[in-house]
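All protein chains but one are shown at their positions in the complex.
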Amino acid sequence: MVNLCSDNAGGAAPEILAALEAAGRGWAMPYGNDDLTRRVEARLQEIFEAKAAVFPVATGTAANGLCLSLMTPPYGAIFCHEHAHIHEDECGAPEFYTGGAKLVTLGGAHGKLAAADLGAAIEAAGAGVVHHVQPAAVSLSNASEAGTVYTPDELGAIAEVTRAHGLGLHVDGARFANALVSLGCSPAELTWKAGVEALSFGATKNGALAAEAVILFKPALAANLPFRRKRGGHLLSKMRFLSAQLDAYLTDDLWLRNARHANAMARRLAEGLAQFPGVRLSHPVEANEIFARLPEAMIQGLTERGVHFYRWGPKENSQVRLIASFDTRAEEVDRVLAAARELSGAGGDTRQSA
Amino acid sequence: MVNLCSDNAGGAAPEILAALEAAGRGWAMPYGNDDLTRRVEARLQEIFEAKAAVFPVATGTAANGLCLSLMTPPYGAIFCHEHAHIHEDECGAPEFYTGGAKLVTLGGAHGKLAAADLGAAIEAAGAGVVHHVQPAAVSLSNASEAGTVYTPDELGAIAEVTRAHGLGLHVDGARFANALVSLGCSPAELTWKAGVEALSFGATKNGALAAEAVILFKPALAANLPFRRKRGGHLLSKMRFLSAQLDAYLTDDLWLRNARHANAMARRLAEGLAQFPGVRLSHPVEANEIFARLPEAMIQGLTERGVHFYRWGPKENSQVRLIASFDTRAEEVDRVLAAARELSGAGGDTRQSA
Amino acid sequence: MVNLCSDNAGGAAPEILAALEAAGRGWAMPYGNDDLTRRVEARLQEIFEAKAAVFPVATGTAANGLCLSLMTPPYGAIFCHEHAHIHEDECGAPEFYTGGAKLVTLGGAHGKLAAADLGAAIEAAGAGVVHHVQPAAVSLSNASEAGTVYTPDELGAIAEVTRAHGLGLHVDGARFANALVSLGCSPAELTWKAGVEALSFGATKNGALAAEAVILFKPALAANLPFRRKRGGHLLSKMRFLSAQLDAYLTDDLWLRNARHANAMARRLAEGLAQFPGVRLSHPVEANEIFARLPEAMIQGLTERGVHFYRWGPKENSQVRLIASFDTRAEEVDRVLAAARELSGAGGDTRQSA
Partner (left out) sequence: MVNLCSDNAGGAAPEILAALEAAGRGWAMPYGNDDLTRRVEARLQEIFEAKAAVFPVATGTAANGLCLSLMTPPYGAIFCHEHAHIHEDECGAPEFYTGGAKLVTLGGAHGKLAAADLGAAIEAAGAGVVHHVQPAAVSLSNASEAGTVYTPDELGAIAEVTRAHGLGLHVDGARFANALVSLGCSPAELTWKAGVEALSFGATKNGALAAEAVILFKPALAANLPFRRKRGGHLLSKMRFLSAQLDAYLTDDLWLRNARHANAMARRLAEGLAQFPGVRLSHPVEANEIFARLPEAMIQGLTERGVHFYRWGPKENSQVRLIASFDTRAEEVDRVLAAARELSGAGGDTRQSA
């Protein structure tokens, strides 16, 4: 059995489990008044080269909702991609945390917002007109929900738009590490240097058990986050067990090593599959996610052989999503490719012969 | 250094750390579609002798807010003790999760609501009158915030009131295990058999890292909890790591053993302190919390010797809160008592000589 | 000066002003416990041939928000047209009143939802999947924001979809009277007989000062409306002055007469304009609103001559919205047409020559 369903289905990195074990001994002050939490803050400030405010939480949905709650009044509009996780997959958490703000969605090739479209949408939104929700923030995912990445330049172009209109800029970084190593730039270049004000920094998908961090690069945002986090039930009493995960995650570049491995596995898989007839990649594979149309026989054959993944979109599209994780092994990828080759040779792809 | 600040400051039980280690290997479907989560549900149903719905979450504040959101409309009133955790210590989380319901507080000796007072308050609240928030639920803590426990009979009397007026009944069980072993009754007797409809079942304070469970005994409440949990950012993607904690917690009576130990340590400490002149217990010590007035010299002397605890109430009251945890050791208690004896003998309690 | 900006810009019907005068004498119990309010309820029940619950409020936005708050949980989805007033022109009031539900928009020719599109959207929305907001209600405007009307059959087809999926069906009837007289059917046929569960019944745009009514055809919806109305600040203390407006509005068919007149004026204007070269109606004119593309010279010339109206959409489209009101006079319409004829003859429409 091979798991390509989600990096959420992966296990926990041994280094992180060991850190929990160590943190479990003795006692510490609760609610983040502990050394581990302070260390994580210092580490992230160093890594991001910024005096950023850091708030660990257990889920990405919480991180996103909290970040957005700092950027918009209840009558605000948050601009995002039509396939953004905050819009499609959080059961309305942004609306909950913001007190009912409206998510305004835009299209965009390969899961990414284009700065020009964004500017046009904001201008059409009616800032200052009392009948309309008021443009307040832009939220994008990097890596995106299509497995692509925004470059620092692309982010900078978007930030120019948000700055020009006085909007906040949030990045959902559930797969931030995957985007970062894909680009080879620095964490600072991919965030505040490009104009990002708030980041949901993910660790769960990349080897932690349940650990994310809200990182606020704009100091003015930080003042009321502690109260909103507590009010949302996201201030862990034994915070050190969350911080211990992040601490191990950031130690000895574990986060970067894990992400590089996952990206490499995705690339190996994508390149392998792309050689088979009838396979078409839906988007460039720039991180650890693959979206592809496969011959229907291949989809079914892989499933029968214990490869787990999701179909994506209507069944007649024969599109699938394949995600590699920090613990996906090269031999697993190769086994999948071998099976795919066999299924490909067996023919049965009616579209191909068409 | 001895920690008597809070059971939140305690470490993690080795059995629970081991369970995380085991759960960290291999992969599993995310969001609770895994065997461990199913096993926890089955275990809790067995323990509570009920077909209850079970929803693990990471914090007690989340568990409480979610439970209450099921029981009240936004224009509802939730009756609770004036020192209830939900009222004083959750930064308005119940208001957040309920969409703005009002907490109506009552007094009550030793941190407990009295059924008669509750009935009177509900009757005075103006059910059906459009100008008033509408009585919707009662929430109490067992063990209470004063370290006392409600007996099944006391709960039954309160449930009679809530039933008579059509209100929901929620128990904040952050220290449910401590209450249970203190009373020696069954989990069912302390919950649904007495009329409790929803329980925030705590594990964090009693040896877990971050694990609680919403347990709903009234099936009608369960239908929309999944959406509210997700929307609040409390559906963990790698849920199995939360469930693994609960699973170990419930295995071989770890939860009961831990609670018995903590209660015994609190009793040992309370009985020891009570013998010293100038010490007065504020409430009966029925679980693992002690509230006591100590000679001012004793408070300061213990602090200087590395005993950590909180003052409680205005400084001139010389009242403190001392909490024993699953990992408080008898020798630690004895060391505190020895120090207290010495500080007591040294005199200096001005109130005593007055 | 001729007002074609909005029926909101119109005056008050003399009959309604007289009713206020009469209601102003003497006293009456507040908050709707008065004879006038009871009479309005009885009248509306008679007119709609239904034991409907009636709740007067001062604005259409309040009526819409309150209706929707009865039909959706905070994690619900409300399906509506992309140009729905509730989505575009209420500054997020539906989100506010529902505690953060999400408005999911659909296209649709001439401002109307098509039953088939709606069914497909609901099916794609992921009912029961915890990550997605849950389909809860459909809201449409009749007359629509494009000045068209839904027939009873069209409503019935939509209601079949909502019933099949267990969704509520709300109609924003800010211009309900205009739709009704346009179709010539009965109020019952245009609402509950077709499957409508809740109606925002408008009077303000059609001769009242500030008077609308929430009408609930599904009894189960009515129980918590009173509390939500009060909580929103929409329970008027001197309610009789709101009810007096509605009472006069419903007396001697004033509401139908006013609507017939407004519709006739719109038709007269539309038919007149359509004869001029370069004029194209954007939608069928079925109520009292006209959307049309005019020669740019005509737009500017009319404006210079004191005809007030709004451009609609981007300026380069040369589209305008013209609304006739209960107090628009035929001579005003004719004056506008005369001016338009003159401006038309003067040429200058570049598109026309193209």
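Residue numbering begins at 1 within each chain, and the chains themselves are lettered A, B and C in the order written.
Note that contacts are C-beta pairs under 8 Å (C-beta built on N, C-alpha and C of every residue); 3 or more make two chains touch, one makes a residue touch a chain.
Quick caveat, the model's predicted, so the values are computed rather than measured.
S.K.: Pick out which of C:Lys205, C:His261, C:Arg293 or C:Arg321 touches the chain that's been left out of the picture.
M.R.: C:Lys205
S.K.: Among C:Phe176, C:Phe241 or C:Trp255, single out the residue that touches the unshown chain.
M.R.: C:Phe241
S.K.: For the chain not shown, which residue from C:Ala93, C:Ala159, C:Leu256 or C:Val320 touches it across the whole complex?
M.R.: C:Ala93
S.K.: Sort through C:Leu36, C:Ala62 or C:Leu269 and give me the one touching the missing partner chain.
M.R.: C:Ala62
S.K.: For a quick check of understanding: of C:Gly24, C:Pro277 or C:Gly306, which residue touches the chain that isn't displayed?
M.R.: Result: among the candidates, C:Gly24 touches the missing chain.
S.K.: What residues on chain B make contact with the chain left out of this view?
M.R.: So the residues of chain B touching the missing chain come out as 74-75, 88-92, 95-96, 98-103, 130-134.
S.K.: Residue by residue, what part of chain A touches the chain that was omitted?
M.R.: 31, 73-75, 99, 130-131, 134, 224, 226-231, 235
S.K.: Identify the residues of chain C touching the omitted chain, counting contacts across the whole complex.
M.R.: Answer for chain C: residues 3, 5-6, 8-14, 17, 20-21, 23-31, 57-65, 90-93, 96-97, 204-205, 209-210, 227, 230-238, 241-242, 325, 327 touch the chain left out.
We adopt the following convention: only the chains that are shown with their structure count from here on.
S.K.: Hey, how far is the Cα centre of chain A from the one of chain B, in Å?
M.R.: Averaging C-alpha atoms per chain gives centres 35 Å apart.
S.K.: Please tell me the distance, in whole Å, between the geometric centres of chain A and chain C computed from their C-alpha atoms.
M.R.: One centre to the other, that is 42 Å.
S.K.: What parts of chain C, by residue number, touch at least two of the other chains?
M.R.: 74-75, 99, 130-131
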